[in-house]
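For this depiction, one protein chain was excluded, whereas all remaining protein chains were kept in their positions.
Labels run A, B, C and D following the written order; every chain starts at residue 1.
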Amino acid sequence: MLSRLRRLTNSIPAYRVPTLVDSKSRKAKHRDKLDKPPGTLTMPTDTREKEAVSIQWFRFNDSEVSERCDDFTIAEVRNGVGNNYTTWLNIHGLTDVKLIEEIGDQFGLDKLVLEDLLELDQRPKVEEYENYLFFTLKSIRLKSDDTVLVEQMSFVLGNGFVISFQEKTADIFEHIRVRLRTSKALIRSRHEDYLLYVMLDSIVDHYIILSEDLEDRMEELQAVVTKNPGEISLVEIEELKSIFIKLKRSIWPVRDAVGFLDKGGSGRIKANVSMFYHDLYDLIQTVIESIESNRQIMDGLTNIYLSSLSNKMNETMKILTVISAIFIPLTFIVGVYGMNFRYMPELEYNSGYFIVWGIMVLIAFSLILFFKKRGWFD
Amino acid sequence: MLSRLRRLTNSIPAYRVPTLVDSKSRKAKHRDKLDKPPGTLTMPTDTREKEAVSIQWFRFNDSEVSERCDDFTIAEVRNGVGNNYTTWLNIHGLTDVKLIEEIGDQFGLDKLVLEDLLELDQRPKVEEYENYLFFTLKSIRLKSDDTVLVEQMSFVLGNGFVISFQEKTADIFEHIRVRLRTSKALIRSRHEDYLLYVMLDSIVDHYIILSEDLEDRMEELQAVVTKNPGEISLVEIEELKSIFIKLKRSIWPVRDAVGFLDKGGSGRIKANVSMFYHDLYDLIQTVIESIESNRQIMDGLTNIYLSSLSNKMNETMKILTVISAIFIPLTFIVGVYGMNFRYMPELEYNSGYFIVWGIMVLIAFSLILFFKKRGWFD
Amino acid sequence: MLSRLRRLTNSIPAYRVPTLVDSKSRKAKHRDKLDKPPGTLTMPTDTREKEAVSIQWFRFNDSEVSERCDDFTIAEVRNGVGNNYTTWLNIHGLTDVKLIEEIGDQFGLDKLVLEDLLELDQRPKVEEYENYLFFTLKSIRLKSDDTVLVEQMSFVLGNGFVISFQEKTADIFEHIRVRLRTSKALIRSRHEDYLLYVMLDSIVDHYIILSEDLEDRMEELQAVVTKNPGEISLVEIEELKSIFIKLKRSIWPVRDAVGFLDKGGSGRIKANVSMFYHDLYDLIQTVIESIESNRQIMDGLTNIYLSSLSNKMNETMKILTVISAIFIPLTFIVGVYGMNFRYMPELEYNSGYFIVWGIMVLIAFSLILFFKKRGWFD
Amino acid sequence: MLSRLRRLTNSIPAYRVPTLVDSKSRKAKHRDKLDKPPGTLTMPTDTREKEAVSIQWFRFNDSEVSERCDDFTIAEVRNGVGNNYTTWLNIHGLTDVKLIEEIGDQFGLDKLVLEDLLELDQRPKVEEYENYLFFTLKSIRLKSDDTVLVEQMSFVLGNGFVISFQEKTADIFEHIRVRLRTSKALIRSRHEDYLLYVMLDSIVDHYIILSEDLEDRMEELQAVVTKNPGEISLVEIEELKSIFIKLKRSIWPVRDAVGFLDKGGSGRIKANVSMFYHDLYDLIQTVIESIESNRQIMDGLTNIYLSSLSNKMNETMKILTVISAIFIPLTFIVGVYGMNFRYMPELEYNSGYFIVWGIMVLIAFSLILFFKKRGWFD
Partner (left out) sequence: MLSRLRRLTNSIPAYRVPTLVDSKSRKAKHRDKLDKPPGTLTMPTDTREKEAVSIQWFRFNDSEVSERCDDFTIAEVRNGVGNNYTTWLNIHGLTDVKLIEEIGDQFGLDKLVLEDLLELDQRPKVEEYENYLFFTLKSIRLKSDDTVLVEQMSFVLGNGFVISFQEKTADIFEHIRVRLRTSKALIRSRHEDYLLYVMLDSIVDHYIILSEDLEDRMEELQAVVTKNPGEISLVEIEELKSIFIKLKRSIWPVRDAVGFLDKGGSGRIKANVSMFYHDLYDLIQTVIESIESNRQIMDGLTNIYLSSLSNKMNETMKILTVISAIFIPLTFIVGVYGMNFRYMPELEYNSGYFIVWGIMVLIAFSLILFFKKRGWFD
């Protein structure tokens, strides 16, 4: 149990990433931004590892699918939109500002949208433009090494196309690609609104996995705190609590944005797909409620921990009290017979010494009995 | 009292089931699901005991009732719908995916509905389709052995029929069957909307029983904490509190779903039945409010428990203080007369020893009086 | 003060009644109910004392009033409705199911209404039927012996009549009867909607009295906790807090129901009477707000109590510390001169013993001064 | 600082007045009221000091102003309404029920309005009648002697007139009179809706003064608690917190009532005056928010106080521990050489005594160093 716990507490700090950028650079960025007009595109300062940019193009309908990677121009993509085909353009990595601008030009995207795409500290939101919907949110995933990956994801949903922007090259949509290649997949017979749903669904599924992993950790903490509160510190409990608080803060606005799509998204989501979005809304709601009630349960852990501290102190006190209560009176007695009075009759008896021992043993036993009766030795 | 309590605290863990699946399998399931398109039917991985599937078919109106069990085809049921008859198809056990698919085909149910049916971790919800309403919720029941049974229940309400899906073979609807067989029962003269109400009413009644049982447990804890806080640990209090929190989380969405039916359920609930649903809504509201206020009262128990810890420590301290305060000064006095100074006049008096004893008894009595006056011996 | 307090804490348990039935019978009743169809009338199992049923009939208008008691048939009452008269039928005691059924028949009341009438665990609510309004709530009264009486009250408001159902024979409406007999009373010149208002107003007035009595008790507790926290236990504070919580839960739904009437009650409340209902709504709102803010103030009492525990422990510790700090060093000193070294020069001085005493008195005084300066003897 | 604080804590109880009547009389009054029909006028039982009734009559427009005091009949006032004049009738003292009734007759006020006027425990509210608006609220003022004056104020706003009722003869509107006498004052060129605004504005200004005074007191408490937590008791902190809670409860409904006027007050507030009411609404909102956030900050004070208690106890413990830790081992050593064994080689050495002293000094110093290193003497 303990080793599992050790792993747990070691990996918890990884969760603290969600606030994303370290504060120094954040402040710097902000001070920086103040000098630029809104609408100026800058490369995200945070893509620390300068991931390579990669771009995939899917064009499919019921009967056909074409898939290309990095070997085409944006203009080609633009021209391929429509004609009963659904176009999916997926961009990995946001470091090529030129490419982003070209996409913006070809698809007629607003400058603000491009800026939001590149702003990695963006609040999740959906925005309605004349010719497209813009949706941005955070993907928060538990990686296989138990650390957490936070990634900005943006989507542009237009007539006949979806463009998805991913901050990092990761495989979150791989299963969608697999399905697209299969001719009989449901996804092939549906359109861009369903494709967007499938991608959002993947992201939300990861929220659930994360929230359930946190619930597991909470239950481990609960088990440890209940059985052996000494093995854990309040810091771990409060840290997990603050992760719940931060996670809720991150997911909350996603719910509102999906709710907008659920209500029709100004006509871009067709009636037969809208119930999928409703399902998605329900899922997010469930995640939020479970996070909130887990946070409340954590308050109970804090109480248990604090009461365990009191109990521990009481234990310490009991040891002190038992030892003091037994030996202090005895020490007094032997002190009495260490006095040097000329006339102390007891000292003269031959058996005096043994009688005193007897009395002392009696006193000690009485006291031990007294404490045993009060249940101090349980 | 104590033995009752012991039983109580032993059975509490059973309440923790509501989160349903153990976390390992949950995570596995989710990772698994990520690779499948939405709409793929899989057998619930959680029906651990692979309960046998059983299926009952009721067809009744004012004057006639027919009842069959396991010896018919779904097509027969489908053909029997309508003609002034109300059809009730009840399925026990969700392990036969083929059967579920057949029902889906015959009654024209959406793939998503079938998927939701089989998904045992579903949030309670009502969904409106063109030809039917889909209602899913959790039945949470206190069994006769004081453990809790959590079961997914789903209902499809169409024109002239109700299909009910139960996860486990249990007798929760037995009393409805008994009534259906009686020709004069109100239920016979009404239709599918009333039949659904009667089933939901049974489920909600069990919520009430459970909530009242928890309230009883709370009052037991309250009694014990008030009279003898030492006999209970904070863990039990916080565990009960977290059960209240989880139960509220489970019942909350049921209220919203029933509220939708109360407001007419898009015409599927007739006006003369809708007030029954209104009543149901009120009942659930009462349960939720009582859970919430009980949770608040539990906070008081935590306070009482923590204050009892402080009191206990104070008791320990008082014992230590009384013994130390009495014997430390006396030990000093006997130490004085244990000194080896050449000239110590008191040592020479014959009665010196007895005078010192007298003084010491006096001091001891004064101190005891002092502590008695402060009420330390109450 | 104390004797008043003793009375207070003795009578508090009486407040716990609001949850009404003792839990055993509650559970039994519920299990019982599961086997009956909704709409089956059963005698309330809780009217422990089987109070006699009594029935009064008032028929009045501006100029005339007739009053009869127990010596008439329901059919007579029914026939007397209308013709410019207002009819008030008042039933005491709900044990005569036959009578209730007859009233239901004569006045065309729904089965559900009759069931709700007899169900003593009913949530307060107002329900609108085609020919009448049904209003049910709890009267919570402080009796003259400082215990609390909880009683289910129901009203049926139709064209030209009000029927009131009281669980117990009590005098809560006596002052209304007195006024009805007076020809010049405002109540005589108004109609059934005003009569209902007057009755609800009496019930709400008792809420206020109760809430103010609780506020008085809170202030007494506050006074005691502030001056002598030892005389009270946290249990009393938390118990009062839980009474506030329960009372709020009981009154909350009454507000919503009266709010419905305030907004016109679907035309049954005339415009010139509706402002009385608005007043009533305001009154209930005031009660709820005062309960809520008192509950918050109670949290302060808990804090004061807990801090008083800490203070008490600190007092205990100080006594122990003062005594130990003074005598332990002195005991060391006398120990030194109790050593048996062959060569200890001080022992040889004639005045050695007295010098040591001097030094010890000096040390003791310095320490006492030290503690006095730190304010430990205040 | 301390003397200021003493004043503060002495004057705090004066704040507890807001609940107004002492509870005995309150209960009596209520029991009393139960026997009277709604609409019976009774003299407020609470105007303890039977203040004299005084009545002022202002009649003004742009060019003229007349002012009379106590020497006119209500009928004269009524006749003077209109004709391009604004009439302001101000009544001090509510003990002359006859006068109130005459005003009611002359201005056609509803019985309920008159009752509300005289009921000193009224919730703030605005009520719309056919020919006038009725507004009642509490004026809560900090008097120059730092006690708080709570006063019921009511206003009737009709076509061309405002009637104001004050419970006590106080000078809260004196500055308005001064301005009315000045011909160029804005108030002269406006009408009754602006006059009402000016009066409400005065009352709300006093809320702000009071709320800021409380904030000052909070900051004083904060300063004391931060620097010398021992000088204050938790009772003072919790008492101030409960004042915040009660004040918020008193002001809350005023906001809603003013909000109603802000939204036009059913046409009685003209468009060019309505923005003043909007301002008023904003002011009250600010007061409420500041009270609420101050209450939250107070929770921090409670935490600081409680932690200071823990710190104090720790200090006490440290003193005990340092003294015990140093002298208990030394006492053991001297005890060793007080033993009477026949053969104890150390005793025979001439320098034995001094060597033991050396060892003991060494031990004492090591222990002092040990505690110094742990920072116990800071």
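As a convention for this text, a residue touches a chain if its C-beta (ideal position, glycine included) is under 8 Å from a C-beta of that chain, and two chains touch if they have at least 3 such contacts.
A quick note: this is a predicted structure, and the numbers were derived from the prediction, not measured.
Within the whole complex, touches from the chain that is not shown fall on A, D. The residue touching the chain not shown here, chosen from D:E67, D:D205 or D:D256, is D:D205. Listed here are the subunit D residues that touch the chain not shown: 175, 179, 185-187, 198, 201-202, 205, 208-209, 212-213, 215-216, 219, 226, 275-276, 278-279, 282-283, 285-286, 289-290, 293, 296-297, 300-301, 303-304, 306-307, 310-311, 313-314, 317-318, 320-321, 324-325, 328-329, 331-332, 335-336, 338-344, 375. By the touch rule set out above, subunit A reaches the unshown chain at residues 19, 23, 26-27, 30-31, 33-35, 37-39, 110, 112, 123, 125, 127, 230, 234-235, 238-239, 241-242, 245-246, 248-249, 252, 302, 305-306, 309-310, 312-313, 316-317, 319-320, 323-324, 327-328, 330-331, 334-335, 337-340, 344, 346-353, 356.
Just so we're on the same page, only the chains that are shown with their structure count from here on.
The pairing of subunit C with subunit D is characterised as different-residue: of all residue numbers used at this interface, under half are used by both copies.
Taking each chain's centre as the mean of its C-alpha atoms, subunit A lies 27 Å from subunit B. Put simply, the C-alpha centre of subunit B and that of subunit D have 43 angstrom between them. Residue positions of subunit B touching 2 or more other chains: 306, 310, 313, 317, 320, 324, 328, 331, 335, 338-340, 344. The touch graph of these protein chains is an open line. All chain pairs that touch, listed by label, are A-B, B-C, C-D.
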